[in-house]
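Structure first, then comments.
Missing here: one protein chain of the complex. Every other protein chain is in place.
The first chain written gets the first letter, and so on, giving A and B; residue counts start at 1 in each chain.
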Amino acid sequence: MKNNVGKKLIGTLAIPVIVAAVLWGLCAANGRSMIANRTSFNYFVIYTAIVMITTMALSINLNSGRFDFSLGAMAVLASVLSSKITYSILGGGAGSAPLMLALNVVVGALIGLASGGLYVLLRIPPIITSLGVTLIYEGVSFTITGGKYVMTEVRSASLSAFAGNWYWPLSIIVVVLAVIVILFDHTKFGYDYKALQNGQKVAVNTGIREVPNALACYAICGALMGIVGFLNMSRSSNINGGSLSFGSIGIMFTAFLPMFIGGYIGRFSNEKLGFLLAAVCMSMLNSTFAVFSNQISASAQSIINAVLLVVFLIYLNNEGLLRKLLSPRKN
Amino acid sequence: MDKNDKLAVSYRRRQTLITVLPFLALAGLFGALCAIVTAKGYRLDMYLKIVFNEGVVLAIVATGAVFIYTLGSFDISLGASTLFSATLGVLTYNATESLPLMLLVIFAVAVGCSLFSSVLASVFHIPVFVTTVAMMSVLSAVAAQLITTYGGALGGISIPSEVVKPLDKPLFKIIVLVVFSALCIFVFNYTKIGRRQKFLGGNPVCAQLTGISLNKYAIIAFVMAGLGVGIGAFLTLVYTPSVTTTTAGSIGMNIIVAIVFGGMPISGGARSRIYAALVGGFSYILLNNILMLLVDSNAGYGISQIISAVFFLVVVFVTGINYRTQILPR
Partner (left out) sequence: MKKSLSKLFALVLAVAMVASLGAMAYADDTVKIGVLVSDVSGEEALGFRAYYEDYIAANYDVTFTYTDQLEDAAAEKSAIEKFAAQGYDAILSLSSSDRVTQIETAIENELYYAVVSGMLEDEQFEQFKTSEYFVGQIGPSMDTEYEAGVAMGEYYAGQGVKNVAIYGAFIPNPMHVYRAAGLLAGLGCTYGGAAEKDAIVGQIFGDQGVDPSKIEGDIQVVAYLQGFGDTTFDELNGAISQGPDAFLSVGMATTFFADALNGAQIPYGDIDSFTSGNAANMSDGTLTYIAGKYSSSVGPIFAATLDAVNGNPIRDAEGNAISISQSYLVATDSETFDTIFNGDKGDSPIFSKDVLDAVIGEGIAYDDLVALVESN
């Protein structure tokens, strides 16, 4: 039993600890600090939250074979609408950030639900629906903003205060993690979700109602991406309303590596906790890139990310073989 | 005629309709474009040439990509491969002033990138899509680095326009399109390659149990896609002899749209059609041009994209109407 707990603990923490050791070591060896001050830590926590929540949103549908290109477009549209509504009510005054966050969640859930509704209604493969939805949501955001950066409606002392205190994004991480763990691991919805994920036909034949489950998944994804949109706004104080022709899908690709890392960590503990730890790893990598930004260009950063993704997947998909090759032969 | 017979006839009719629907959509869009262009008093001959030029690269790259999609995989890096091939082609020409060598490099790089993706996926058992996501990042980043380093103040790299100008004629492009399409149709419809790829796409477990090698046919599929990319990169240079970091940027996603628009399921398998990319590619370009003619103004950019997306979903919905299942599709 003790062994089992120890193995789980090691398996859960191995990757984050190794990543932390390597990256901290790298920074220290160059006389630099990965997280130099409090503001740097604030950004670290915000980025961790962004990656964790995006990864969750991606994995919810992807684990069920539903590929969704529209995550980025949902984040942008939710932010555009919520910032405009908030500004029209509070004019950038006190309470703007909480109202904006609440609206981002609600609007995100609604547009997620609309996306799911389209999928359920049309009954065409989700990847195709998501292509159409991405174009529609990008088009709507562009039409509302005229393609401009939204700045006036976003900027407020309230939002700056949110971004300037790490415990706010940390609270979001804790709440989102708790809600998602409860929803997917401890409710009937979650059990149905897993049943549908592992045996769609059998689950439907046993009476599980697939359509409400799928709609709920899309709504949850939308709400999560609404939060991501809010976190992005708090970090950059603007929204780029000018994305067209799939310009918004980039955010999805950043979530692949943490999704696979999270899945691996999940073998030893909980997948969602894995996503958090993977997001911490990605955030450490991001902070290290920032430290060495004058030595490692943006192009080099994307190449490093791509290589890490491939190398990790090579390990993940050839683990058995590697273990066989590396273990001592018994003659 | 009993009830079952009637159902069968009705099913066949719907099947026929679904088969011809992408062609009807293409014809309808073609007709609509002609009508709008002429009604507005514009030159139809020029417009048709423009639409052909806009569609030919997409149609060719997408036709090659059909082989990958048939297997149920998909490759998002084809736009980046096109950019990377064209970039190295331009650099080769500028270094050697040899058109044949430029062509050789373009095709070698295009097929090489494609093969690398497939070998990586096959040998290390990585999901193809993830491999191509990584390839997309790497190829775009390297191409951007080369273009901005060599392009300097011009912001892009180019070959002298007179090198490829003689080839910038519809006839040449039609010949290229026909030859490549014929090759693809032959391989896809008249050899065991296409049949086995459809089998693998439809039921990979069964197909492999009958001795069909997924790796072998995946590699063939990627080579065919690489050929399409090579031709696409060359035709891109024929149309405009320069490469910037944004060249062919939209091809990657437009391929998916084109293939689905042409009536082929994204999941591949038995319903895969080699003509889907050709029909879908030109339909998509026609639709975009029609919307551009009908909707303008700054906000119109967003509106025309919304209309285009709705039209896309409607076409996919109608073409898939006979394949509705009790459970939700994945």
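Methods note: a contact is a pair of C-beta atoms (placed from the backbone, for glycine too) under 8 Å apart; a residue touches a chain by one contact, two chains touch by 3 or more.
The structure presented is a predicted model; accordingly, all values stated were derived computationally and were not measured.
Here is the thing to keep in mind: the chain we left out touches A, B in the whole complex.
Only one of the listed residues, A:Thr143, A:Ser158 or A:Asn238, touches the absent chain: A:Asn238. Screening A:Met151, A:Val175 or A:Val202 for touch with the missing chain picks out A:Met151. The chain omitted from view is touched by exactly one of A:Ile10, A:Leu121, A:Ala298 or A:Leu321, namely A:Ala298. Although one chain is not drawn, its touching partners on chain B can still be listed: residues 16, 20, 23-24, 27-28, 30-31, 34-35, 37-44, 46-47, 49-50, 53-54, 57, 145, 148-149, 152-156, 158, 161, 236, 239-244, 246-250, 292, 296, 298, 301. Within the entire complex, the positions of chain A that touch the omitted partner chain are 36-37, 39-40, 43-44, 47, 145-149, 151-152, 155, 160, 235-238, 241-242, 244, 254, 286-287, 289-291, 293-294, 297-299, 301.
Heads up, the rule we're going with is that only the chains that are shown with their structure count from here on.
Chain geometry summary: the mean Cα position of chain A and that of chain B are 30 Å apart. Contact residues of chain B toward chain A in the complex are 120, 124-127, 130-131, 133-135, 137-138, 140-142, 144-145, 250, 253, 256-257, 260, 265-267, 298-299, 301-306, 308-310, 312-313, 316-317, 320, 324-330. Listing the residues of chain A that touch chain B in their complex gives 64-66, 118-120, 122-129, 131-136, 138-143, 146-147, 200-201, 204, 210-211, 214, 244-246, 249, 253, 256, 297, 299-300, 302-303, 305-307, 309-310, 313-314, 317-318.
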